[in-house]
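Apart from one protein chain that is not included, each protein chain of the complex appears where it belongs.
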């Protein structure tokens, strides 16, 4: 059963409100409530003193109303008495100083004392509530990031990680090319986290990528540490952590490897940008989240009102957004969507991050729309069993992401933005896509898109060749095959390991940054490229489009190479949306994937399937009404409206 | 007698220049000279060694020419020998480190050793010069700001302040809502100044507002400490400090509570912005300064030339600005206007902050204009006895100001900017306004404007209701009644305590930031709103204007509610100047205040009154000539020209 829930912070409200709140939630149609996320100080007000009575009571209130619960380990925020007693548990910044207290998330993940106290509260909570059937899932900590703490514990952990990987200091020097700038380490003790205020790109790229790998594994290990405590006491617990798009992104695939399901904090924009090239559908994020474990997922925090806290408030969600964005998540594989938050906080730094209910505690427009959402979803019972399967995949890896952040290739280029533009092309054609790691089985797909496979993973390369050999269609882009696993450049002509597959070489490249280049296809249609131009020399490949500007005017910009039963596209520039849409149509046809030519640009189609039924979701991700013909029906959609068609297989 | 003066730094000039300078000042018409502002090192060149001879001599020189003096306590800049001997007296920054020496103002206001040495020099100066009738006023320190020092003394002082206010740590936790993010203090020692580099909005808003209150009281206490020393030795001393618009604004009302008069450093712009919406009259600041003690004030530093020091130089004052801006200050209640500075410094970081006389020591255009100013003012003798009384007031409070800085509500919104736009509306109608605190007696006024009364002061709310009941007209704006005294949101429908008065509720709000919204009044005239839209539901109120954009098109944007004998306007958005002008005309008519419909937009009218005479000032605050009819006379005004009409009461 698909469920709508809310995040609730009983510790922030007068106990007198609890039952009234629970009653209104029940009337609204809320099925799940997340609790205790930041409540450590309420549970352990002083060293050795525990208070679970309040949590017992609020759980009881929800149980009485047949509502289900998600409990959180409250480890994001140790109580202040703890930091005062153990100041060594505070994270150290890149300046070598403890970060200032007073916000949240100050704990060092690796510190032993912190781990001991974290274990204690998790043990206590799991022993007390583990048996409850009402508790359907556990959330670990909150929005953890890759571990950039520079304390002694973490510095040591980084050195240990390096020893385990490289074994000798000579191997580290070899891997990083430390002969540049006399950078050879002569002792492990010289390898530190990236202290100082330098931009990350000033450091050795091999070192930086290893640091990011360590930082991601460090946070995954922390999450696993918590999961193992929970699982010890509750063997069948469903365990997750709520992830997000943050500064120090985690490796999503490693983070969730040992957890039961992915959950995501989903905040689509409330202000549609005026530049249509800048706009993208949040479906991109949802597809990425579903791809992590290649199965359905949860939203642990969903947009419910104006975001705002330390930054100025944003526009309030336009009518339809609260319901529509939530249904969009379901359409893309979310089985439970918990809204952040029930009622807007009246104190604390997040007091302007608006919930379903306003500060006023009066039910308003957003609550009405949320109730309408609950009503709709509560009638969708059978949908949960459904899964999403696609014939098209797009590869995302933490390593490419980090490496391209460490060394931005050209002004304005972002790994995600290119993926978003390609994703838009697929969406505009009504074609679903799985955004998956290089671990995926490619045989499941007909078309596989590899946006900037910058760092070469030889096993994956072999899989790609096998896929194409057996009839698969591959789409590669600029900056593919550039680097080896050490984040060093490969001493071969680009796209190096992909030369055979693509049937072309990159003669030269031009980092054009914010300039534009015109690209013309064989039909004379002109598209726009930006940021990067690979000047292609086809060896076996067919030229699909050529540049029209600069000294390489007339040279190949996009090629296609038939490869055994399959084939490979190579796109040498970063295109505008029209370029990707056009090229994708070609590729989908090659791959034998059906698409919808005439969907309005903003209408997103997705399908959840059971053995017997296909649930076809059509979402109007737009502020404008849409009217169009789909499967011979005229469909009219309100702004952010969702149309769900149940197709019984027969 | 209205007086023009100059700031003079004899310690910066060769003694040979002193008499020549004094002679030229006398010929120019200067009546007052400010001395000794930064001269501590000259008075106490080494520990225990005092040198007052030079100051004796320069005072004598001015006394011989019948010029009056303002003496300053030189405590802004202790000598370097002092800092070297007592490094603990240096302010500590938010990074926990002593701020680097070498600029100015490095002393910690609260440090005991500093206080002891400050007391010593003040005692010595007051004992030596206290008897002199030539010394007509004392200035304390220079441009003090709210105390953000993070040293141990100040941290302790903050904790003591909190204890005195809240008594128990539990009360602090309750006040700040520290149950959010496990933020409960378990000991006073955990409460520190805001260390770290976080933007202030990341901290708990309750804590931050209390910190600002403490910081403002701390600096007021410092000023009082100095005042008490001066007053002990010179019982009838006239004491002030020169305040300004700074980063860590003081609470002007508290700062001057125990001082004799307000003085202000007045630097109107020399570059009129091209965007007429961005331009405002510096009369706003002058009205604010007059409002602090609701009486006439001084200018301690007045624009005399191009500003410039660490920042690049600005445009030189356009012809008429030096004289005109000085007369504008007088027209708005300044009784003495001291110009910064006599001669431009030839050394030190401020060498490009230009005085009346250039580096060249040659009298130029600015000196000529300044002399013309002196001549004009020296003929205005009887004006000084006059006072300014208005029928319209606007409320300004330190707490709203701080709270809106801590948590910016929407992109581009500034508390002052809204006040300036409203002030412009009044000015364009020739209507004077007092900018006053919530302590004011409202009965004196017919119309009272409450721009963003964001934090609710219950006593003041009662006064507003009483005022309206008795026939007063109130103007409220967006973001009124949002917060309680702890800077927490009030759990009621907006505008909370003002719902009855305004006869409407805010159904919802939309933080539109830099976007624009059209607002149409009952006559079909369209104005522009920005930044914020309160969507109003009139209960009893009449709708004066509605929105024309977004999903709330057609909903009320501005309302008016008759309330007993009076009434209240509510403006849900931040208007352009035309909107405020139009609405203010309506409000002034309701309040029975006369206004001038046909003044040119840039001509500012103000009136200083004695029992017998009204001095009507008309100031052309513009680079363009103006010609218009006023009281049946045709008046022609030069750029920045002033016309003074003496109306004898009959």
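Think of it as A and B in the order they're written, each chain with its own count starting at 1.
In this text, a contact is a pair of C-beta atoms (placed from the backbone, for glycine too) under 8 Å apart; a residue touches a chain by one contact, two chains touch by 3 or more.
These numbers come from a predicted model, not from an experiment.
Asks: Using the document's definition of touch, tell me which of A:204, A:418, A:457 or A:573 contacts the absent chain.
Replies: Missing-chain contact among the listed residues: A:204.
Asks: Out of A:29, A:194 or A:364, point to the residue that touches the absent chain in the complete complex.
Replies: A:194
Asks: Taking the full complex into account, find the residue in B:18, B:38 or B:114 that is in contact with the omitted chain.
Replies: The missing chain is touched by B:38.
Asks: With the full complex in mind, choose from B:130, B:319 or B:471 the residue touching the hidden chain.
Replies: B:319
Asks: State which residues belonging to chain A touch the missing partner chain.
Replies: 94-96, 176-177, 179-187, 189-190, 192, 194-199, 201-207, 407-411, 413, 486, 488-494, 507-513, 515, 550-551
Asks: Contacts of chain B with the missing chain: which residues?
Replies: The list for chain B reads 9, 11-12, 38-42, 45-46, 74, 76-81, 84, 97, 99-104, 306, 308-316, 318-319, 344-352, 358-362, 364-366.
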